[in-house]
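First up is the structure itself, then whatever we jot down about it.
A single protein chain has been removed from this complex, and every other one stays in its place.
Showing subunit A:
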Amino acid sequence: MKKIASLLLFAAFVVTTAFTINAPTPYKIGDTATDFKLKSVDGKTYSMSDYKSAKGFIVVFTCNHCPFAVKYEDRINDLAKKYKSKGYILLAINPNDPAVQAEDSFELMKVRAKEKGFAFPYLFDEGQKIYPQYGATKTPHAFLLDKNRVVKYIGAIDDNVDSAKDVKEKYLENAIAALESGKTPSPETTKAIGCTIKAKK
């Protein structure tokens, strides 16, 4: 009897562990996001804990190949420049497996960062450990965290992928403004079309 009980317990443990590894619950507003230690195109590694005096973090999952991400490249770069001086650090992470999407290799990330003059760390989620914890599903996918890494906003950068000048609502910037003035962002989450993250097969 004892044997059966311990076997069952073991089975339950295996099932639970397997489940947790395969599908972590995506972050919701109010969750504390994990820090990471990822290498950037400049050869250095970056963590949020490196920025002791930051007021918050803009974590954007993006990549080289996705046309939606490409349309947002300049806007992401502008955001990084604009908010760095205000204490909000933008960290971009490429979550794709280059074995599935060759354009998203670390080498080509370096090329793209140089071409576009990226003013932010462009990090590589090597081994794809980070994006599943955030629950990122697509590129681009933005997360705004406060200085304690509490998730304040999840979703799109703004409401017009086609044209920056026709944007009506700058969701991400509005959320940063709300965070800055101690208010709750509205909306806290938005939806947008994007390219599925290319997971290892």
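Just so we're on the same page, contacts are C-beta pairs under 8 Å (C-beta built on N, C-alpha and C of every residue); 3 or more make two chains touch, one makes a residue touch a chain; residues count from 1.
Everything that follows uses one rule, which is that contacts and distances are computed from a predicted model.
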item: Undepicted complex member, UniProt protein name, chosen from "NADH-quinone oxidoreductase subunit H", "Protein FixA", "Sulfate adenylyltransferase subunit 2" or "Thioredoxin domain-containing protein"; value: "Thioredoxin domain-containing protein"
item: Sole contact to the chain not displayed, among A:Ser40, A:Asn94 or A:Thr190; value: A:Thr190
item: Touch with the omitted chain, as defined above, among A:Ile93, A:Ala142 or A:Val161; value: A:Val161
item: Candidate in contact with the missing chain, chosen from A:Arg112, A:Lys138 or A:Lys170; value: A:Lys138
item: For subunit A, the residues touching the chain missing from this view; value: 65-67, 101, 137-138, 141, 156, 159-162, 187, 190-198
